[in-house]
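All protein chains but one are shown at their positions in the complex.
Order of writing sets the labels: A and B. Residues in every chain begin at 1.
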Amino acid sequence: MRRRATGLALAVVLALGCSRGFERAPARELRINLETEPPTLDWNLATDGVSIVAIEQLMRGLTRLGPDLRPEPDLAEHWDVSADGRTYTFQLRDGVVWSDGVPLRAQQFVDSWQRLLAPATAAEYAYFLFGVHNARAYNGGKLADFSQVGVRAPDDRTLVVELDAPLVYFPALVNFMVTFPLRRDLVERFGERWTEPGNLVTLGPFVLAEWRHDYRLVLRANERYWGGRPPLDRITAYMVQEGSTALVLFEQGLLDLVRIPPLEIRRYTERPEYLRQPLLRGYYYGFNVRKPPFDDVRVRRAFALAIDRSQFPALLRGGEQPESSWIPPGMPDANPELGLRFDPEQARALLREAGIDPAQLAPVKIVYNSDQTHKLVAEKVQAFWRDNLGVRVEVENREWKVYLKELSTDPPAVFRMGWGADFPDPDNFMNLFTSESENNHTGWGNREYDALVARAAREADPAERQRLYDRAQRILCEEDVPIVPLFVTAANFAVQPRVRDFRPSPMDLFFFEQVRAE
Amino acid sequence: MNARGWVGLVIVLALAGLALAGDRLAGYRFDAQDTAQALAAPSLAHWLGCDALGRDLFARLCEGGRVSLLVAVGATALALALGLGYGALAGWVGGRLDALLMRGVDVIYALPDVLVTVLLIEVLQAALTGLPDLWRRLAALAVALGFAGFVGVARLVRALVLQAREEVWVEAARASGASPGRILLRHVLPNIAAPLFVSAAFRIPAAILAESTLSFIGLGIQPPFSSWGTLANDGFEAMRSYPHLIFFPCVAILCALLGFHLLGEALRERLAPRFRA
Partner (left out) sequence: MIRYALGRVLAGIPVLWVVATVTFALLRFLPGGPFDKERVLPPEIRHNLERRYALEGTLAHQYVDYLERLARGDLGPSYKYVGRDVADILRDAVPVSLELGAAAFALAVVGGIGLGLAAGARRDTAVDRSIALGSLVGVSAPSFVVGAGLILCFGLGLGWLPAGLWEGPLYAVLPACTLAALPLAYAAQLTRAQVAGVMDQDYVRTARALGVPEARVRRRHVLRNALLAVMTYFGPLLAILLTGSFVVERIFAVPGMGRYFVTAVTNRDYPLVLGVTLVYAVLVVLANLAVDLLYAWLDPRIRVGGAER
């Protein structure tokens, strides 16, 4: 009996070992990790980086961003701007059809924008189009008739948009998913389930074949795509939350593309599967300028000068690039020369000048939202201020929701924040800190800064625009210092050798239409 | 107490000793950062290596041990206190109160304990505003875990009290007119102390287990402090490249649990052989 049992056990073990029970490398199929369930595929409602990955394969917009991040024609073949810069006329491409055969019409853009702005939709990104004439009033319920809003479709091929004030970056703005066209008939027919597979109709390089929620999403090539059928047959997007599990799956050959967890990066940098992409995503520490001692600008400058950013890359290992200015490199009008550099001597001198005795100062509190990276950064900055200034620092963390509430009601003296570009224009980064920006948690306002940013948004001359942003950045990062930019993050990928032509963009977007997998 | 019990006791005492004073042995503070030594492998200078910020892992483990043991002991004490009160009340008074209290137990069993614990931690964290940060978190964890664990104790106590009621000397005390409180205190309690003690010996490892699991998913103790669970989580992320980061915390947890289980088994054999905690 015992002998038979061992024999049986051996047989099972051998069978397991020899079995190819799981497929390692299916041809023309790409398996990626989305890391978490996309909250929605409804492009009027989506707000986050995960939903975008799926949506960008399924749908296209008026423009797309070229390799230099300038807008290029996509669904719009070309566009004209009026002399005063307030009216845009887009001519749509011929021959574009949705996956059910219905042709693209300009009215579908109007329908989409109406839905985005309709109060009943409760879209969080509605404010994205507030530059359009009467959009804000319509969204606020003060205007009931959408035909008064500055977007209309005089014919099937033409879309006309009227802005309240000229916005230089408007063509880049309409690359963003919330402005994609919409099939109102389908949304009305299927209601909230219109994004489910079987109901969802799209016009991008891929179509939604299957969506097993919280587990995986499957996209198939769209034979009718106007740009030509993509080389891939199928994309399977899994949702594996644990970074290290995803990496193990990658090494087992079960995933083709993953983000590398920070601490594993070093092991990968020499390997052929490694791919790094700097992003247009800034990481900064903000001061609440209403809370002492940070109500004194000299103190803020001192604390900024006491941070040695050069240590972050070694600490985080994620390809973070130290940045003392705010507009990230790669963004038009960036200027990395600006900002305060590490200078502990001057920092201490400034503190003395402000009449602060570090030993007597109450402990300064850094608050951040729970995350490995944020924790490391906070503890590092705590050490900087302790060692270079002699100040006592406490570190506290909060859950994301609680953190956000605190930021909007009673911001901590020192807090951390990140910002990723919604569209590749410096205005997206700079108008964050104007006096009326709802995302400015520092309590700081500067009229000269506000004026500079407002003018730059409308300035057409590139040289003048650069000059305006330089001056604004000087105020933000060198003079008043309500924030201390720390670094710009990068994306670190592991890609299987069988995957070719994968090119991530600095906007942290992926386009798989040109990718091949053998 | 048998040999294994002694082994368990030794392990427990050793861990407690390390937790209290271990980092002084090593000579590093648990929060001293040294970027140059980040992620160093175990060596003579750093016996267990360093973490991503260059902090000595041995010192971190000792500090983590303090936290884990504190939470576990606090949770156990609370569970015992609550369970004792609840179970004694139900068992002694009996009748409808007992039925109601046992219904309450049914309801609590029907709630997923993980979810309730997470909820309680968040509620308490928000409510206990007066305390400094670390103590607030520790208290929230201890109370939440204690609350999650008291039901088992309550059931045990109730059964014991029910049994004790039938004992001769208790009947005699009642007949002589002593107050219920006095009877409970002087006659019942001493007799149920032994099984309770054994129960405590098993509750502590259960609390350590629960706390480290919660910390592993990020809901337990918050940085800059750590417990064994958070150290294990840090290690899990870098499992392939820096295995020492996950290995040692796991060993610590295993040893602690093993030690307490051995001790508990031996105590049970000695003090209360008929009861299984």
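In this section, a residue touches a chain if its C-beta (ideal position, glycine included) is under 8 Å from a C-beta of that chain, and two chains touch if they have at least 3 such contacts.
All values reported here derive from a predicted model rather than from experimental measurement.
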According to the contact rule at the top, which chains on display are touched by the left-out chain? A, B
Which is it among A:27, A:83 or A:120 that touches the chain not included here? A:120
Which of A:139, A:325 or A:473 touches the chain that is not shown? A:139
Which residue among A:81, A:160, A:186 or A:248 touches the omitted chain? A:248
Touching the left-out chain: which of A:239, A:263, A:413 or A:456? A:239
On chain B, what residues meet the omitted chain? 103, 106-107, 109-115, 118-120, 122-123, 126, 205, 209, 212-213, 216-217, 219, 229, 232-233, 236, 239-240, 246, 250, 253-254, 257-258, 261-262
Can you list, in ascending order, the chain A residues touching the missing chain? 16-17, 19, 21-22, 37, 39-40, 42, 45, 47, 119-124, 126-127, 139-141, 192-193, 195, 212-215, 238-242, 245-246, 248-249, 251-252, 254, 399-402, 404-405, 407-408, 417-419, 438-439
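In the analysis below, only the chains that are shown with their structure count from here on.
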Between chain B and chain A, distance of the C-alpha-averaged centres to the nearest whole Å: 42
Quick one: which bits of chain A touch chain B in the complex? Just the residue numbers, please. 242-244, 247-248, 251, 261-264, 266-267, 311, 314-315, 370, 372, 375-376, 378-380, 382-383, 394-397, 399, 402
Over in the complex, which chain B residues touch chain A? Could you list them? 31, 33, 35, 38-39, 52-53, 122, 126, 133, 218, 222-224, 234, 236-242
